[in-house]
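See below for the structure under consideration.
Shown here: the complex without one of its protein chains, the others still in place.
Chain IDs A and B follow the sequence of writing; residue 1 opens each chain.
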Amino acid sequence: MSPHAGIPSLKSTTSEMSISRKHILDLDDFTAEEIQLVLDNTVAMQEVISRSVRKVPALRGRTIVTLFHEPSTRTRVSFEQAGKILSADVINVSSSASSSKKGESLYNTALTIQSMQADIIVVRHPHSGSPNFLARHLDSSIINAGDGYHAHPSQALLDLYTIQSHFGDIKGRKVAIVGDIMYSRVARSNLWGLTKMGAQVVLCSPPTLIPPDFVNGFPKTHPFASVSITHNLSEAVKNADVIMALRLQAERQSRGRLPSLREYSRLYGINSETVKLAKEDVLIMHPGPINEGIEIDTEIAHGPHSAIQDQVTNGVAVRMALLYAVASANGGDK
Amino acid sequence: MLNRNERLILSSDDLRRAITRIAHEILERNKGSQNLVIVGLHTRGVPLANRLATIIESLEGSRPHVGKLDISLYRDDFIGRAKPVIKSTELPVPIEDQIVVLVDDVLYTGRSIRAAMDALTDFGRARSIQLAVLVDRGHREVPIRPDYIGKNIPTSKHESISVKLEEIDDFEAVTLTPKNDSKVKETNNNNHEEKV
Partner (left out) sequence: MTKRLLIKGARVLCPANRIDSTMDILLESEKIKDVGLNLNVTENVMTIDASGLILAPGFIDLHCHLREPGFEHKETVKSGSAAAIKGGFTTICAMPNTDPVTDDATSIQFLLDKAKVQPARVLPIGSATKNSEGKELTEMAEMVEVGAVAFSDDGHPIANDMLMRHALEYSSALGVPIIDHCEVPSLFTNGQINEGWIASRLGLQGIPSAAEEQMVDRNIGLAKLTGGWVHLAHVSTKGSVESIRNAKELGINITAEVTPHHLTLTEDAILHGINQEGAYKALNENAYNTMAKVNPPLRTQADVEALIEGLSDGTIDIIATDHAPHASIEKLCPMQEAAFGISNLETTLASALSLVHNKKLSLNRMIESVTSSPAALLKASNNKIGQLTKGFSADLTLFDLDADWIVDVDQFVSKGKNSPLNGEKMKGKVVLTVYKGQIVYSNISKDLVSK
């Protein structure tokens, strides 16, 4: 006879899920719970960044190589800072146009890096699928810092983190993503992330800058079934909680997709009129760098609704959480 | 409800008394509660730290500062751990020249405490660091010794200790189970952090 007959059954906690993963290629292979874990860990990482001694030994002895085939100071520095706060050794390898022209293939570059015994490679490359290619051929963990117009998972995660820390939640929030959806890796990764977290996503772009198969809407079984598409900015931002403006590359106009930047800006630029249509506490976001006056007015970009600066600040903490997730998956298998 | 083979070591009353005693010992040794900062290690060290602070408040009239510490980023063994979730670290005051009492539920190999001390050092130089644990189960792998012990429970490595606290588990108990019992393995995973 147990003396504890009155004790209630054991409390069940959240399932034993792990965010440890070998690679971070895109958000399509994260569950909502896993995304939430990254966001939760980001809070802890923010705390570490706020200390006077901004260093923890978690990744001590690990080597992180940043391989950037596309110029990007901001993202690269963000990853570098993240790695260093975690006490990792960070080596930066950037490939200028000239060395690629000399014919050094990505494959050969990768083998060279492997011989450096990199634990983690953070890669940015103009060709979609490059991180997948590296993951296939190398032993190291691969983190995608932006490939072609396929994916940019760390940007999407820091966008999700920015939204969540501002509103407290993501589920049910109306998020309008405005601009060149066709060529945006930020849009793609955010589509995965936002839909998984239950946000109500609206895509708004000129008809020539959205993938043709998106325009007809998605079948019910499609992961983006809840996403709506419009070419009308007012409709997109009406009562929106978040407006995410995307960068427009000038060559879109020169290659015949747009008549002029002026018309683009008139129809799709985020200005004070646009903001009035959204919710009062709307959050304005942009992955940067900003073409002020084209996709977003200067006063909006620097105004009270803008979370653009937070996005940059949050970037380091999010990337720390990602490095931690990847490092914790790679045991002493070496 | 206890599982088959799970043995009760401390009942909820035993727990309560042990914690009260530790609170008294802390005050006795430090001659009062001045400059005291009680820091609980996640997860169950945190409610224990809060309870100690409450008891000290009732005895001395003022509540000492309470902090929480997550040692995930300082562990030497976080590779392959099933749940690399980092909880919050909060120290309400600078620990410079304070007496920090680290609080944890079970002391085993001592590595968690070693990691905790590394973490504390990054926050500043405490006047002294003391250690209070509810249960000491032996098998130290590093030279760590507790200052305040709720109960010494010698165990073999095949056994596991489970601490349940109301704030987290809805009931209170400290139990001992042989690890080979597969049923217990499940519940242990769900409700007890692998203590090292």
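Definition applied: a residue touches a chain if its C-beta (ideal position, glycine included) is under 8 Å from a C-beta of that chain, and two chains touch if they have at least 3 such contacts.
All of these numbers come straight from a predicted model, not from anything done at the bench.
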Contacts of the hidden chain among displayed chains: A
Identified contact with the non-displayed chain, of A:Gly61, A:Pro212 or A:Pro304: A:Pro212
Selected from A:Asp28, A:Glu47, A:Glu70 or A:Asp89 as touching the chain missing from the view: A:Asp28
Touching residue (missing chain; options A:Ser50, A:Thr73 or A:Thr221): A:Thr221
Residue in contact with the excluded chain [from A:Arg62, A:Arg76 or A:His125]: A:His125
Interface with the unshown chain - residue positions in chain A: 23, 25-26, 28-29, 105-107, 125, 127-130, 132-133, 135-137, 142, 147-151, 185, 188, 211-214, 221-223
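Just so we're on the same page, only the chains that are shown with their structure count from here on.
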Where chain A and chain B are represented by their mean Cα positions, the distance between them in whole Å: 38
Interface residues, chain A side, partner chain B - complex: 2-5, 7-13, 16-20, 37, 40-41, 43-45, 47-48, 51, 53, 55-58, 86, 324-325, 327-332
Chain A-touching residues of chain B, taken from the complex the two chains share: 1-2, 8, 70, 72-75, 78-90, 118-119, 122-123, 168-171, 173, 187, 189-191
